[in-house]
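Supplied in structure tokens, the structure appears directly below.
Removed: one protein chain of the complex. Kept in place: all other protein chains.
Here is subunit A:
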């Protein structure tokens, strides 16, 4: 590692990084608590995770300036695991997730991410936004008007506060005001303290208490795989956004491994699996953070605040957190995709909607991504298997020229062979112009031969023209084989 580069990544922007780190820590606290509650865990688990993810990524990550912590996408994936098997299994899953991500990083699988179509990514963030929003609905059940009023007030402050000052995250100001108000009027609303324990010590290194059997592995592996994929997906997306915002490049494979190391550490420290966060990373860069220091400061300052102010944090009403989560879901949703719906190709919109629908039905982001990828692969095959054949008269009435436009392969050959008029009267010569076509496989070679044979049956002479180099090679290579039988 280049020492000068490393020094610059750590200390090139000390003032900006420290200030941004503090802002991020303040903005992270309510989210870490809320995401733990979504996963059905004590707030402690999300806070430990955010601390450990942020600190480890500061050292091991590939994208300085990016913030990783406990996230909604990951929390949503672990709900059933936590409900059925409990915390210890989750910690083991978190460690396994990290190991899978490290392997992904070393095998440079991050490059596979480019095969995930954009419409699937848009569907992914939209589905995430919808799930976060839906997860808040249960907090309203059986609550009176006070809940609605406090959530409304929280949202009002979050959106209006930046008009006055942007120095302190508006979510924090909203939480302080709403908590103070709720305590002052003695409102009878549920608080963070009702949802479970908060940490009162630093996290300690513990090995999860699970039976080390094959059965355990069959339980945790599917979760770990889904978590690794979703975590890397969001992390790679976030890294590219930070690349763009800071106009710099980053090492995606190193970031993959970094996410892995961070998750392994997090699992041993009693935290839930996490990944990079788009929202927090944008806050970080906007607040002036761009180096590794900001992530370290964010993690350490978050832990410090929780240990010092834990007694106050338990009094935060759930209404305030629900307000923050509704804001998170609104800003996660890609509203542009709704505006653009009429302008983008219908197939893109279909893929996006199917991705969202699959996630909303299964509550599993990884299944949505899979459905989206499969569907777009089908659309792609359908689109590319369209072959256009136009016929024109040649120099004499007895000559005909067919112009072929498209890709010739197993899926397109049926249409291709049907596009010729084999019964035309008076035609003695046919030229098939393939300059705008490409022959990809032996079904295509066979199809061309079949067309030739059909014409020759009628005593029509066939000539091919405009074949590109690769197609010619394939034709020559396979012709010998296909004429053999």
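Criterion: a residue touches a chain if its C-beta (ideal position, glycine included) is under 8 Å from a C-beta of that chain, and two chains touch if they have at least 3 such contacts; residues count from 1.
Simple rule for what comes next: contacts and distances are computed from a predicted model.
Per its UniProt record, the hidden chain corresponds to "Nucleotide-binding universal stress protein, UspA family" from the list "Glucose/arabinose dehydrogenase", "Cytochrome c oxidase subunit 1", "Tryptophan synthase beta chain" or "Nucleotide-binding universal stress protein, UspA family". The chain that is not drawn here is touched, among residues A:163, A:395 or A:469, by A:163. Which of A:99, A:149, A:225 or A:282 touches the hidden chain is settled by the complete complex: it is A:282. Across the entire complex, the residue among A:215, A:247, A:425 or A:459 in touch with the chain not shown is A:247. The chain omitted from view is touched by exactly one of A:165, A:336 or A:423, namely A:336.
Contact with the chain not shown here comes from a single listed residue; of A:237, A:389 or A:460, that residue is A:237. Annotation for subunit A: contacts to the undisplayed chain at residues 114, 118, 121-122, 125, 163, 237, 240-241, 243-247, 278, 282, 285-286, 334, 336-337, 340.
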